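This report refers to the structure that appears directly beneath it.
Just one protein chain is left out here, and the rest sit where they should.
Order of writing sets the labels: A and B. Residues in every chain begin at 1.
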Amino acid sequence: MSQLVVAGGPGFVPPSTSDFDLPSIFGHSAYSTKPVFLVALSVILISVFFIAASRKAAVVPSKLQFSGEAIYGFVRNSIGEEIIGHEFMRFVPFLFTLFTFVITNNVFGIVPFLQFPAMSHVGFPYVLALFSFVIFHYVGIKKQGLGKYLKGIAFMPGVPKAVYILLTPIEIATFFLVRPLTLSLRLFANMFAGHLLLLVFITGGDYMLHDSHIFMKVLSPFSFAFGIGMSFFEFMVQCLQAYIITLLTALFIAGALADEH
Amino acid sequence: MAKKPPAANTGRGRTDGNGINDGSGRFGAGNEEGAAWSIFGYLISGLIIWGGIGLGLDHWLHTHFIALIGLLLGAGSSLYLVWLRFVRR
Partner (left out) sequence: MHGTLNLVGYGLSAIGPAIATGMIFAAYISGVARQPEARSVLQPIAFLGFALAEALALFGLVLAFVLK
């Protein structure tokens, strides 16, 4: 099989990380690349959809209002209320914005003609994780006071004093480094790998279709079919990752709110 | 908002029958969904911190064994931390 590939014209160039460095659309600015416009488009789409869904609120909801309320209800009840508890209403706007923003940008990865998940550029998840990081620490400090909050993080009660040398660095690293980092890198890595996977199947199918050998042309539709199948799998992953980043943010907020017992 | 029937016996830090978190979960650790994520975070940061210290000492002293000791120490102490946070009553 590999010998056939070598025999058929110039070698196949596999997709790589350089496929994510898209050229700028206007001039030579780093601020006018495709991901930036996709993020702007997602903000417009989300705003238009939810303004339209909530504008004519009726007792008997229209289809539009029903779908808007279903998404809002999902974030409010099964993420906000379940995880955070009685103070959840304060955080629902943030959680809802986070969820809709991430899910829209993720699903752009498989929408025809857009076909690029902005979250596969690591800068976007970093900013989202920074928001979540600032909010959950702020909430904890405001609720418990700075000293008590930091003491609750760094010193586990009921442990011999010598053990703190081992445990305190781990606790501090977990709360101030690993949590925001894993929050952003999980989203980034899933979107990056998913987009790369689709690129492999689609560009591979394209290459095989234009190959001179008839055997490769026959096999090419299988590659495309697998790419389409993987697109549906990606849709599942994209929704799941949007859910997970919102769920984890809610969990961190709930943890910062929880009192020491 | 009490729609669900009250749960029979919930673990600590779980939401009660009314969907209200009773707040006993420390740092989101008591939530059942949260525990697995928190455990992952603790383990990875234990390995990073103590393994990193060991690697730095290796680099400084031109040896090759302190990194391994640091990694074992990090894994051990983060497992101890997990035991303290999630298992001990």
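To be clear about the criterion, contacts are C-beta pairs under 8 Å (C-beta built on N, C-alpha and C of every residue); 3 or more make two chains touch, one makes a residue touch a chain.
Everything quoted here is computed from the prediction, not taken from an experiment.
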Shown chains that the omitted chain touches within the full complex: B
Touching residues (missing chain, whole complex) on subunit B: 8-12, 32, 35-36, 39-40, 43-44, 47, 51, 55, 67, 71, 75, 78-79, 82-83, 86-87
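One rule holds in what follows: only the chains that are shown with their structure count from here on.
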Distance from subunit B to subunit A - Cα centre to Cα centre, in angstrom: 23
Interfacial residue positions of subunit A with respect to subunit B in the complex: 77, 81-86, 152-153, 156, 158-159, 163, 166-167, 169-171, 173-175, 177-179, 182, 247-248, 251-252, 254-261
Contact footprint of subunit A on subunit B as seen in their complex: 1, 13, 15, 19-31, 33-34, 37-38, 40-42, 44-46, 48-50, 73-74, 77-78, 80-81, 84-85
